[in-house]
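All protein chains of the complex are present and in place, except for one that has been dropped.
Entry: subunit A
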């Protein structure tokens, strides 16, 4: 039986060569070049995607290990006509300059919202239990795996904060 992976709702057969990272599979085999390769070593976050609801670095995992998994990339989050809330907020707040890190930032932030919704603590959380207060410090810590060479951090945090707090901050 061919092993399959679902990407943005479409099923694809997994590659033959076990060396292919999930990142290279998405970019080269499927032509989904929204996901970016910055470092290829888990250090920059440009390759962040969402697998079964969880954000991971696609450069540090083999495509072959994802039989049956369901992947969401930046292409699956919204379209130019119908952007996701975060995509719209990144535009509104100028959450980028060159844009290279942006797909990773937005995938990461998309999963971050889910993590906040279930009150997963972070290193910045005062308390490990209970409701997490959504502060800039929390957002910065939770986004620390996404580097931005252009240094658009202040606007990235502002965009995420707006969506995370429903504009109430």
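Simple rule for what comes next: a residue touches a chain if its C-beta (ideal position, glycine included) is under 8 Å from a C-beta of that chain, and two chains touch if they have at least 3 such contacts; residues count from 1.
One rule holds in what follows: contacts and distances are computed from a predicted model.
Only one of "Xanthine dehydrogenase family protein subunit M", "phosphoenolpyruvate--glycerone phosphotransferase", "ABC transporter permease" or "Carrier domain-containing protein" fits the UniProt record of the hidden chain, and that name is "Xanthine dehydrogenase family protein subunit M".
Residue-wise, the contact with the chain that is not shown comes from A:61, picked out of A:35, A:61 or A:102.
The chain not displayed touches subunit A at residues 18-19, 21, 40-42, 45, 48, 54-57, 60-62, 64-65, 67, 108, 111-112, 115, 120-123, 125, 128-129, 140-142, 144-145.
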